[in-house]
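In this view, the complex is presented without one of its protein chains, the others remaining in place.
Think of it as A and B in the order they're written, each chain with its own count starting at 1.
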Amino acid sequence: MGIATTARVYKDLEPDSAYAFKPEDLEDDEMILNMGPQHPSTHGVLRIELKTDGEIVKDARPHIGYLHRNFEKHAENIDYQGVIPFTDRMDYVASMANSLTYALTVEKLMAIEVGERVKSIRVLVSELQRIASHLLAIGTYGMDIGAFTPFLHCFREREKILDLFEWLCGARLLYNFNWVGGVSHDLPEGWTDKVLQFLSEFEPVIDELDDLLSLNKIFTDRTATVGIIPPDLAVAYALSGPNLRGSGIKWDVRREDPYCGYEKYDFEIPVGQGRYGPIGSCWDRYYVRVEEMRQSVRILHQALDKLPAEGDVHEKVPKRVKPNPGEAYARTETPRGELAYFIVSDGGLIPYRVKGRSPCFVSMSIFHEIARGEMIADIIAIIGSLDIVLGEIDR
Amino acid sequence: MKEYLEGIWVSMTTIAIGMGVTLRHLFMPSVTQQYLADENPEARWKSQIVPEGLLNERSRMRLHVKIEDCIGCKQCEKVCPVDCIYITTEKREKDEAPIFASDGTAIKQRVVQFDIDMSLCCYCQLCVYPCPTVCILMTPEFEFAETSKENFLYRFAKEKPLQPGEKKPHEPVVAGA
Partner (left out) sequence: MKRPDLEAKISNFLSPLVIAGAGGFLVVIALLPKIAEMIRTQLQSALSPTWASVVNIALGVGATVFLLAQLPIFLIWFERKVAAHVQDRLGPMRVGWHGVLQSFADGIKLLFKEDIIPEGADRPLFRIAPVLVIMGAFAAFAVVPWGHGLIISDLNIGLLYIVAITSLGAIGILMAGWASNNKYSLYGGMRSAAQLVAYEIPTALVILVVVIQVGSLSLQDVIASQSDGLWGENRWLLTRMYGLNLIAFVIFFICGLAETNRNPFDIPEAESELVAGFHTEYSGMRFAFFFLAEYGAMWLVAGVAAILFLGGWVGPYFSGPLVFFLKTLFLVFVQMWLRWTLPRLRVDQLLALCWKYLIPITLAVLVAVAGLSVQAS
């Protein structure tokens, strides 16, 4: 089939925007390949248009918006406490982190200072959520590369965390837990002992994951020479979270701009060291996540020790959330990067404007830079290593 | 040459270690819990880590309303973020016999319509907290699948349920309707 016939077929289909590739611009031997919205490996409904020359990708354009649910418009019609279930659904994999950021922003707006027990509970829950989210990222990344077993081993551990959350607040995935001024439920009897039991069972699993997947030569060959993000490019594109730390830059919002008492905890910030290839490769970003799980276990042990025995979690929760007119911006370190909310209040019961700054949206913006010159199998590896969740990108 | 041999050695050892992990897991017991294993409906679903099992009293599954205790304050309707509760009340006349909820609160309004559209509910549990008599709660019952969307509109009001053909004050938006 020559280029002329391709052009005829495409003209009938009307490319959706000026952003899509035009078949008239194709040179010899190039092909437009569509990794469509329904694909086993793009984590969610993401459409990627690739201009390929055989196996090598010449250019890549991601198309998003297939999961747009009008979060910011909904937030303009619902009162402050009612927006929290909506924030859960933005990044549905790590929903405690989203609601925490929103609650911190509204507390900043209303100048509420929560008690120590609430802060400790929030840290406990955030770190458990970080472990759960990284387990999912690691498991699905292994599955994209072709190793099917680590996926199920990771999910077995994630199941324990989800069971703990169900015991705590009643839901497994979308919790509505972090409220403005406190949390929704206090810890049940015996919860902290079971968290300790989970941590003692979990630490050997991370080492087993190293044996099975991380240090496997086939896996490192597939990922350690692919998707290199140089440090200056990472900073120029405003990456954050494991994507930035994989390029060797030590930047963590929990250290730079502490919230919820993080300045009192002692933990390291893992960065990519280029162990199997150049710094900033897919393997570095992946291994930063594995190391972050280890550091989360460390923080959890400290948080369990520091948990105050007394304290009412509903003490500072206001009856009606009615902030003074003004704006507030607060950011936290979610498993995917730096999430922030910007809320404008006009003095009423309903926010005037809620804007979510999504870390995955920023991660996706660097995709076309690093996808140039890679092979199609590497595209899958790159998307998996950026750890995107389409709910957060499209909101 | 050295990298060549080193590459072969590293491949063989990492593959062998990986195969050892897999073999060990082959002989470990499974963690699957089968659905039909619990023939007893009262039995609780087991968990790997929670001692008494799952679906405890905090579980957020099906909504239930004890309509005898409802005083018609409409707090739950106001606070629901997705507007899935529809309540219509009428003021009870002074000459009607006084009725009370189970905790002693006097009921001043007659609840004519108390509908919950379960297909819209987002299971956030925000409606449970404002209720003064704690008559709306989320139960651990999870097997309530329906075959048609109309069956998801739960009608709790006893006094004057909606007649067939009568329009509801808030018409839920059904796609394609």
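Rule of thumb we're sticking to: a contact is a pair of C-beta atoms (placed from the backbone, for glycine too) under 8 Å apart; a residue touches a chain by one contact, two chains touch by 3 or more.
Small disclaimer: the values here were computed from a predicted structure and weren't measured.
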Among B:25, B:46 or B:66, the residue in touch with the chain that has been omitted: B:25
Residue of A:33, A:67 or A:344 in touch with the missing chain, whole complex considered: A:33
Option touching the unshown chain, where A:30, A:186 or A:221 are the choices: A:221
Residue ranges of subunit A at the interface with the undisplayed chain: 31, 33, 39-41, 55, 142-149, 151-153, 156, 212-213, 216, 218-219, 221-222, 375-378, 380
Touching residues on subunit B - with respect to the absent chain: 8, 15, 18-19, 21-23, 25-28, 30-32, 34-36, 39, 143
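Throughout what follows, only the chains that are shown with their structure count from here on.
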Chain centre separation (subunit A, subunit B; CA means) in Å: 26
Residues of subunit B defined as touching subunit A within the complex: 7, 10-11, 14-15, 17-18, 20-22, 25, 31, 47-51, 54, 56, 58-60, 79-81, 122-126, 138
Complex interface listing, subunit A residues touching subunit B: 78-79, 81-86, 149, 153, 156, 159-160, 163-164, 166-171, 174, 176, 184-185, 188, 190, 194, 197-198, 208, 211-213, 215-218
